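This report concerns only the one structure given below.
Below is a slice of the complex: some chains, not all, each in place.
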Amino acid sequence: MTPGTRGTVSLSRPVLRYPANPVLAPDDVNRTWRDPGLQVVTVHNAGAAMIGEVTALLFRSHLRCGISILGAARSADGVTGWQVDRQPALLPAAPNDRYAADVDIAALVGMESGGVEDARLNPVEGTLAVTYSAYDARVKNRVHVALATTDDLANFVRHGPMVERDMRNVVIFPERLGGRYVGLFRPNDQLPGDVGGTFTEIRVGHTDDVRSGRWQLDDEPIMRTGAGPSAFSDKIGPGAPPVRTRHGWLNLFHGARTTMDGNPYVLGVALHDLDNVRRVRMSAVPILFPSTADCRVPEDAYVHVPNVVFSCGMLRRDDGTLVIYYGGNDTVLNIGFSHEDVLAELCTTYGQNPLTGELLYPLRSPSATSHRHH
Amino acid sequence: MTPGTRGTVSLSRPVLRYPANPVLAPDDVNRTWRDPGLQVVTVHNAGAAMIGEVTALLFRSHLRCGISILGAARSADGVTGWQVDRQPALLPAAPNDRYAADVDIAALVGMESGGVEDARLNPVEGTLAVTYSAYDARVKNRVHVALATTDDLANFVRHGPMVERDMRNVVIFPERLGGRYVGLFRPNDQLPGDVGGTFTEIRVGHTDDVRSGRWQLDDEPIMRTGAGPSAFSDKIGPGAPPVRTRHGWLNLFHGARTTMDGNPYVLGVALHDLDNVRRVRMSAVPILFPSTADCRVPEDAYVHVPNVVFSCGMLRRDDGTLVIYYGGNDTVLNIGFSHEDVLAELCTTYGQNPLTGELLYPLRSPSATSHRHH
């Protein structure tokens, strides 16, 4: 077993942080990418997948100019010894990149001109479907989710936007369900004068052809932020591509709560029925809250966004262990360990209504009842 | 005297922090409340009162799901050796709780469904009037201040909302004034589509019967945030129930200032005439600013809101010493010591107009004058 990863997860402590976090920091990238134009100030929010026996991550880094690009790192055991690829993996689209047929190259080049972010590595049909956010440098806050395919995180074929509308996070279930591909989407609303979005719901989408760019989204969400105080009260969206367990599909999502100073991001978990992904049990209890331990950096390092944990990738091991790759404060990359049995039990025992936020378990034990006073 | 509390307060340093802060942290609660559904991530903003010879606190804790509940802790000397009660003290109202006659139980259950917060313990008529914020889980940001009475912080009788309108903080003067009960209120405005509030003023209210739910509020505030740059420029509200001193009623309030990154909360102090609470002298100088020392937590701990000190309770000792219980970063509970003479002098010598914010003392010494140049 990986050194330093022993411990017990429980309903009260569902994730154990890897003691040697972070596993990737900006200096690790800057030692490899020496070009001053490619020096980075962050490395975070990595998609994760197995490529043969190797664990591969596709991480996001902010260049100093503020644009994000994607890079690859690889490890034999998925925890230690990460090697960063010598060149960035995916930069904003350029005319000489490799494109699928029918892609409007000029449109995509514009669409990605503000950077590429938060890639998910979705194993689909024996290849990796990379779903990533593409920012347009010409319109404030305009963002699409685009698709690329790759077998090695070195050579990519670009397929363009997954849907035409503004979108920020998309994950794909790793097998056909009812004969179709199914994904979880966080739409962005069109606001007058801006395209920032509302960030408040997750919808199911489906398609017959992952590469087509013709996903059909449900009219109604399956999860929402809800109305009252909650750890997910102001923002919610997909995190890691769903993982098959004997309990159901485990969906590691992100949520945020607006406070008088900042918007702490936490990791949440939901359980979708294996044969009906729209039937979802959502834990009211987040599994990881941000902390200082999630952003260990040198004293002179920049920290991009305080009070954030955010995951784009979770890998299951044969014994049900879950390895969660998560960004800390949008600045460094960390690992946490959990187990499918604990996460499933949180969803079934400490649930909330995924649309209203109403708690589905009692806060008081039966002994706490009392009587009306006259 | 309590170990570690020696020191001198002054106009330049009006509050001394207890060196062993925090006195309560989430782990202290979690060791007592073992149910995974009752694990907390914060303990803060405690009301304080003497119950016989024991100092009792009614603290607020965020459950992991994001809802707040109230718990009790007790200490023989008011500073050390805090014991947390084995069960939470006050959870969101449930039908089997104890209610006063005439309370609309179903309405109150809905009104409190999003959690109970920031209780003040107001000694009134030989019992404790608990004034606490009740959030509605069904309407974003809807909050009332409700009343419960208790003699022991274990058995409560609920009396429902103090006023029908949205409200966030209420404290009650500890004796009848002019034959009536008097309180300080921070109203929330009704906003179209939201009920968040403006947070910018404190009004006096009065009633003949504390338990009636029929408080009458003045049409005009007695304190306001003012217009210009100030430590209280963007939010102001009651903190601890007023404390009788020979100088007047000491009102420990909270204020916040909006900056380019966050809204630092400070503690302020005002002095109300003993025989006319609407006559108020307000110190322009806050008595405590937030600091790292106010939120000492383990590296892996969650911190809910940076840059906040907030008090719901201050107790006076016979020698005029004031023991201030205050939350740090909405995460832990701390103690600070002050003295009534120093706080009163801040109000009388370094005042600001409580409605306009205009300073009432000169920034320059008389020697600094100069002459017009031609």
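To keep things simple, chains are lettered A and B as they appear, and every chain counts its residues starting from 1.
What we mean here is this: contacts are C-beta pairs under 8 Å (C-beta built on N, C-alpha and C of every residue); 3 or more make two chains touch, one makes a residue touch a chain.
Treat the numbers as computed from the prediction; the structure is a model and nothing was measured.
Shown here are 2 copies; how many are in the complete complex?
3
Everything that follows uses one rule, which is that only the chains that are shown with their structure count from here on.
With centres defined as the mean C-alpha position, give me the subunit A-subunit B separation in Å.
39
Write out the stretch or stretches of subunit A touching subunit B in their complex.
10-12, 17, 226-233, 257, 259-262, 264, 284-286, 289-293, 306-307, 350, 352, 356-359, 361-365, 368-374
Using the touch rule from the top, collect the residues of subunit B that touch subunit A in their complex.
Going through subunit B, the ones touching subunit A are 30, 35-39, 41, 63-69, 87-88, 91-92, 94, 96-101, 113-115, 135-140, 155, 157, 256, 262-263, 265, 299-308, 330.
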